[in-house]
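Would you mind keeping the following structure in view while I ask a few things?
Every protein chain but one is kept in place in this view of the complex.
In order of appearance the chains are A, B and C, and numbering begins at 1 in each one.
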Amino acid sequence: MTKVGIVGVTGYTGMELVRIILSHPELDLAYATSRTWAGKPLAQALPAVKERTELRISLFDPVGAAGAAEVVFLCLPHNEAMDAAAQLVGLGTRVVDLSADFRLKDADVYEKWYGSHSQPQLLTKAVYGLPEIYRDRIAEASLVAVPGCYPTSVILGLLPAAQGGLLNPDSIIADSKSGVSGAGKEPKADLHFPEVEGNFSAYNIAGVHRHTCEMDQELAGILGQPVSITFSPHLIPVSRGILSTIYSDPAIAVDADGLVDLYRERFSSEPFIKVRSIIDPLPSIKDVRGTNQCIIAPRVDSGNGRIVVVSCIDNLVKGASGQAIQCSNLMLGLPETLGLEDMPLLP
Amino acid sequence: MTKVGIVGVTGYTGMELVRIILSHPELDLAYATSRTWAGKPLAQALPAVKERTELRISLFDPVGAAGAAEVVFLCLPHNEAMDAAAQLVGLGTRVVDLSADFRLKDADVYEKWYGSHSQPQLLTKAVYGLPEIYRDRIAEASLVAVPGCYPTSVILGLLPAAQGGLLNPDSIIADSKSGVSGAGKEPKADLHFPEVEGNFSAYNIAGVHRHTCEMDQELAGILGQPVSITFSPHLIPVSRGILSTIYSDPAIAVDADGLVDLYRERFSSEPFIKVRSIIDPLPSIKDVRGTNQCIIAPRVDSGNGRIVVVSCIDNLVKGASGQAIQCSNLMLGLPETLGLEDMPLLP
Amino acid sequence: MTKVGIVGVTGYTGMELVRIILSHPELDLAYATSRTWAGKPLAQALPAVKERTELRISLFDPVGAAGAAEVVFLCLPHNEAMDAAAQLVGLGTRVVDLSADFRLKDADVYEKWYGSHSQPQLLTKAVYGLPEIYRDRIAEASLVAVPGCYPTSVILGLLPAAQGGLLNPDSIIADSKSGVSGAGKEPKADLHFPEVEGNFSAYNIAGVHRHTCEMDQELAGILGQPVSITFSPHLIPVSRGILSTIYSDPAIAVDADGLVDLYRERFSSEPFIKVRSIIDPLPSIKDVRGTNQCIIAPRVDSGNGRIVVVSCIDNLVKGASGQAIQCSNLMLGLPETLGLEDMPLLP
Partner (left out) sequence: MTKVGIVGVTGYTGMELVRIILSHPELDLAYATSRTWAGKPLAQALPAVKERTELRISLFDPVGAAGAAEVVFLCLPHNEAMDAAAQLVGLGTRVVDLSADFRLKDADVYEKWYGSHSQPQLLTKAVYGLPEIYRDRIAEASLVAVPGCYPTSVILGLLPAAQGGLLNPDSIIADSKSGVSGAGKEPKADLHFPEVEGNFSAYNIAGVHRHTCEMDQELAGILGQPVSITFSPHLIPVSRGILSTIYSDPAIAVDADGLVDLYRERFSSEPFIKVRSIIDPLPSIKDVRGTNQCIIAPRVDSGNGRIVVVSCIDNLVKGASGQAIQCSNLMLGLPETLGLEDMPLLP
């Protein structure tokens, strides 16, 4: 059993880490922090853990965290995670950061989208925590930056086509739809229940959403040239799940079966990626609810040859806490799927 | 008061016509049909109309309909509406058809998507019921084909940019999201409540959905060249509303304010189209719920200059029954907005 | 046209009053206040009213309100409405108060549940705004206290049985279920969208909810003896609607048809109350959504003779703003149903 800790345990990603870790056969939740609940039993903040753990919530303190846990998961807002990460790494503790603070390689880009960065020297040291691309580097990393939820769905949805040279880089559009938990646990006027129920809306479209630069960075890395995708996030009136519909003009013509074959081959040894062929039903977000899976349906428009990919994840699992555990499994030399084998809760 | 009739009154578009007509100061619901409910009072099929009408439901019969009503609304499945329309038009009754049967001008295109057409001679006589384009012809028409719900949202969303020469015809993508009432009132396995609740899915993407050809036809008419758009419909877990996010590469560069100005000018005298400027909030489907409005937010992607338009309607009002009433107002020389002035039900 | 004003226009009951008043043929919205939006056009706070009114939002000031409006609707929190009401009444302006401040006749009871009352002398002057009981007194009133949403559904649901002597006063239980808009527009942790979606909960049961004393007061008035009902509120994951299931042992045995007959007779001239007989379907909240109706299904348990009544309203219409307009129609000598004739928005 490896002792692990969670900094910021009462938010949605912290809660989801708790759910996974308490069922994980090789992880022991030994440390958890919250400014609001410090000093109280974890079971008071999260009644669902009653009778499962006696852990008491602390105030974050790097030395305490480093002493208590071998791996620490940071569930802090961006700008707040950077210093905590640096302190922990300095103390020799391995860090899996779920914030945006170490996802971007270029401090200037970070500054443009998120404000100034106090630990730019760690940006290149941090590994982008998408195992389907960076598996080996994650295993060795001392600091992993778990990808954003939207970028996870979009990058995985494009990966085989991008690596296969099928994408026209100037034509990429990601139209993504997310459940509301992606916006966090803090109540807000526009996320008040009566405002979202029965509703559907677009927000931060046309170059404004912060996840855009993260997708641009990773796609540019694969394609070997600058990329500026059009990204349109939308809010679905559900708690969990992201479905991204992704478009690209084909760089070279591809047919429907060929595209599926390419995806199947690329992902054949990926434990969490499921490719839906032409005869399979298109995925929906409930197909992945509560699981670490990403289901992808690559398609070719029969009218005009455009590539259209549907990619589904649970934003709190493969889009955050599950992916974090997948990374920590790799870091600890554990089977990559350990603790992440739940089937979806249907219906 | 003008006597009107509804053929197929118990489906969702029929019910919505009833709701509007019973509050309309110049329309008198004098005839209504349903195979299942024939012989029963309308108030038995639709308890909400109790004490508002004594009307009894009939079996459809063209002579009876023509005798009872000056304008008849057809709420029948495609393939069934065509003969009823031909019979009524032959008897001198004006027809507003909510099915797909007279939307397409080309019988071969109809046949490819919907099966054979028994009344091809009426295709050119029928007027496409989008007042924002065909207002004058609708006023004179004996047969109006009310547009599909998706095409209404997409064509209106693109109209000023298309007419202004801003669209690259090869690059048009419409990513649409619809409430479930658009699929009709008939229960189906994939629309059973537990399957849709908490869920979100894509369906009939990549050139398969029948509304694609209708959008292609109308856009080709404006652009003066063949168009093959990529259309991706999705299912939102709500009852009503469509939000379409529409993309095009710019044929000529356009800036954000210029695009809004173009839309404002084009729609300045349109009573039901609201344009949201850069500083306005993006529209959401509840903003139009229960109303005949279409709210449009034209935007330019700050990263790559792509045109991105969000367009919202209530699929049962501006996307069907409200638009049908708007057309019949025009046909009868009534004020276009009569009976269609409801504000949205918020929250 | 009568000039009216709304104090606290941006909350849910204020918004709903705006929706009704702007369609009302005899009311003119001449005054509206909000602390947050003072000085701005109403159309900025509520985009749905664009092109319908030029009204600008003010800060509340009694003299200004009295000068601008003949009737003022108060949409303030309890404890805040009492002084505003007193000032306006003192200036000769008629007041319809949607808060709890004047619903209770006994200042001691008010103090026990809500805190101290600064205007106890007005408690007996105020008329409880339930037209089905107090129609004549409302017409003459200078100050009307619009009933709570839960009490409206429960009192109307019990009224004929109570007046008919059928209730055993010690056995009354009201199990009520409400949409979330009843809790107001202010975002709260437990009303954050992901907490309510897919969920259902009880709250403030077993004698704790403040609406209990209001029901006790009104039922005691009818029954002529003290009443202590058991009231259990629950939260439904929808925006609008209340369904109350109400139980009483019969004081004298009653059969199913007899109970329906009693209800039909009592409510025969009530424009907004619909009684569902044994062969009618049970009501649901969407049957009344957006309307001022209360649908009631009185039943007798076939196993044990207990009276079971289902009563449905829209909490924002008959449970608040619609009832307020119904009262002001009476106060102004207008037809009671004016501006309140909308059919429900289905589905």
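The rule is simple: a contact is a pair of C-beta atoms (placed from the backbone, for glycine too) under 8 Å apart; a residue touches a chain by one contact, two chains touch by 3 or more.
Quick caveat: nothing in here was measured; it's all calculated off a predicted structure.
> Using the definition of touch stated at the top, determine which of A:Glu197, A:Asp301 or A:Glu336 touches the missing chain.
Residue touching the chain left out of view: A:Glu197.
> Which of C:Gly11, C:Gly241, C:Gly322 or C:Gly339 touches the chain that is not shown?
Going through C:Gly11, C:Gly241, C:Gly322 or C:Gly339 one by one, C:Gly241 is the residue touching the chain not shown.
> Sort through C:Gly39, C:Gly165 or C:Gly198 and give me the one touching the missing partner chain.
Of the listed residues, the one touching the omitted chain is C:Gly198.
> Under the stated touch rule, tell me which residues of chain C contact the chain that is not displayed.
Given the touch definition above, chain C has residues 170-171, 173, 175, 177, 194-195, 197-203, 205-208, 212, 216, 228-230, 232, 234, 236-241, 243, 245, 247, 249, 256, 282-286, 289, 297, 299-304, 306, 308, 310, 347 touching the missing chain.
> Could I get the residues of chain A that touch the absent chain, sorted low to high?
Listed in rising order, the touching residues are 12, 15, 19, 22-23, 47-50, 52, 181, 185, 197-198, 239-240, 274, 280-281, 287, 289-290, 341-347.
> Give me the chain B residues in contact with the hidden chain, please.
Touching the chain left out of view, chain B contributes residues 12, 179-181, 185-189, 191-198, 237-240.
In this text, only the chains that are shown with their structure count from here on.
> I'd like to know which chains remain joined to each other by touching when chain A is not counted.
Groups after removing chain A from the contact graph: one piece.
> Take the average of all CA coordinates in chain A, do the same for chain C, and state the distance between these two points in whole angstrom.
46
> Residue numbers in chain B touching 2 or more other chains?
If we look for residues of chain B contacting two or more partner chains, we find 197-198, 239-240, 289, 347.
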